[in-house]
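The complex appears here without one of its protein chains, the remainder shown in place.
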Amino acid sequence: MEMETTHKIHIENLNVFAGKQQILNDINIEIPKNKITVILGPSGCGKTTLLKCMNRLTDLYPELKVTGKVLINNKNVLDAGEDIVKLRQYMGLLSQRPYPLPMNIYNNIAFGLKLKGVRKRRELHKQVVHYLQQANLWDEVKNRLREPASRLSIGQQQRLCLARGLAVNPEIILADEPTSALDPISSQYIEEKFVELKNDYTIVLVTHILRQARRIADYVVFMYLGEVIEQGTVEEVFENPKMEKTKQYLGGTFN
Amino acid sequence: MKLSGKIEEKVFKVLMVIATYSILAILALIIYTIFAKGIRALSWEILTQVPKGGYYYGKSGGILNAILGSLSLAFGATFLAFMVGLPVALYINVFLVRMKKLVTIIRFILDLVWGIPSIVYGAFGFSMMILLGLQTSLLAGMLTVTLFILPIMIRSMDEILRTVPVGLSEAAYSLGSNKSELAFKIFTRQTISGIITAILLSFGRAIGDAASVLFTAGYTDNLPNSLMEPVATLPLSIFFQLSSPVPAVQDRAYASALVLTLIILLVSLFSRGLGKRYHKTKINF
Partner (left out) sequence: MYLLNRIQRHRVNYTWMIVSLLLVASLPFLLFLGLYLKSFLLLHDYHLGDLLFSKVWKPGSGKFGFYPFIVGSVWVTLLAMLLSAPICVLTAIYVTQYTRKRFLRIMHPAIDILAGIPSVVYGVWGILVIVPFISRFVGPLFGVETLGYSILAAALVLSVMIIPFILNILIEVFRTIPVELKEASLSLGATQWETVKSVLVKKALPGIIAAFGFGLARAFGETMAVLMVVGNVVKLPKSVFDPGYTLPALIANNYGEMLSIPRYESALMFAALILLAVSLFFNLVMHFFIDRYNKFTA
């Protein structure tokens, strides 16, 4: 019973294969609610694939075969069938590179709102403004809402993607190295925003930047070569790592 | 060894230059011939009138029947090909992402039909026409040309749709979009310039082809006014005028050839221009 209220996502026996190669090996983790969970590890360890399993974006990669359970609100995402369309709205995605929709700034936000059923113009406008403000983008774009989103800088685009994701009212935010393409100021902004947002959302953040994890994580899952090596609170993992590989990675003596 | 090697290199370099510039020269020659011969006979009358009695023996009139006939046939065929082609291209790229084998088979079939000569479609269209009880008509011609340009339309669109990055699909799915919405609202907008190019390319092919309309569209001196009646087309108009013994009529054939060429050149220029304009909303990854 404690699990339901304190943990948002349960992943059981997750295995992912790409042809004969195994990308993820028997993953079992619990993602706590309203906390920032960082999935940490060197490049190629499978953390992005793990993230993509959570909202079944693995469907887009025909070579991937996924088995196991990803339970969100007691529903197995991997078994969901057509419901996946609705389920995905529970989880907002922020990618490494911003992918604004090929529309103007206003419609980037409105697109998701319309999918949720918001029709009336006044309500749409109100919400678009609200979410742009939430992402701290409103002041910069208020005079050019009808301009193509492609004209924004990368930092602005990423904030736009954040606003867009928040607009569909997810409960979980999945972020895949969201600051790696950004300049330091934009990066800092995104990090601060996440800390703010965790009160209302569950955040799963993939990164290979140790310092970032240090700064904002509540919970850490350390991965290596497709396996979970260690998981725990940020203090447990960073100050008292139990596994040898974790110690090596954190100490910078990885080979 | 070295000297003959150097001579060989020089010889081939000269050959290469000759080859390349010959192609440009031939192009220039073709354009010059068509323009020079055509412009002499081009007149307002030719463009705005239908053939009057005895036109093919030198009497007055023009090729308006063919101009409008070709335009309406090509518009119709392009529209139909688009209505069938776009969903197929989108289906392959959005719905069948996970089924690589099926996609390969479909693309293979598309490859097979891609090079089929237009006269084959013409013959087939003729048979179908008889089967369906149609006379030679605008409709029969349109349907045949539609079949002819379908592979071109689909292949062009498929090529451009393949370039849409996975990340965009991921972003849209995360917002709760279903596959239809991803296909018809996002993929289309992302590739709009490519889609327009595909449409215009197909239009150019549709309006210029003679073999597919030869048996199916018939010919008439009248303006197109019904789907069920025969319609005149520019390529056939050129051909018939050229077959006339009267030099004045042959000259008009050159003018008609010029008109057809100009229409096609305009369409391709337009496609480059429009393509650039719609680039605004496209995201460059």
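Each chain carries a letter (A and B) given by its place in the written order, and its residues are counted from 1.
One rule holds in what follows: a residue touches a chain if its C-beta (ideal position, glycine included) is under 8 Å from a C-beta of that chain, and two chains touch if they have at least 3 such contacts.
Keep in mind that this is a model prediction, so the values were computed, not measured.
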Option touching the unshown chain, where A:C45, A:L115 or A:A175 are the choices: A:L115
Omitted-chain contact residue, chosen from B:M16, B:M99 or B:M228: B:M16
Residue among B:P51, B:G204 or B:P224 that touches the chain left out of view: B:G204
From B:Y56, B:Y91 or B:F270, residue that would touch the chain that is not displayed: B:Y91
Hidden partner chain, residues of chain B it touches: 5, 8-9, 12-13, 15-20, 22-24, 26-27, 29-31, 33-34, 37, 83-85, 87-88, 90-91, 95, 106, 108-124, 126-128, 147, 150-151, 154, 178-181, 183-184, 204, 207-211, 214-215, 234-235, 238-239, 242, 253-254, 257, 260-261, 264-265, 268
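FYI, only the chains that are shown with their structure count from here on.
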Approximate Å spacing (C-alpha centroids) for the pair chain A, chain B: 46
Complex contacts: residues of chain B adjacent to chain A: 97-100, 165-178, 181, 185-186, 189-190, 192, 280-285
Of all residues in chain A, those that touch chain B in their complex: 52, 55, 57, 59-63, 85-86, 88-89, 91-93, 95, 97, 99-104, 111-112, 115-116, 148-150, 161, 164-165, 168, 174
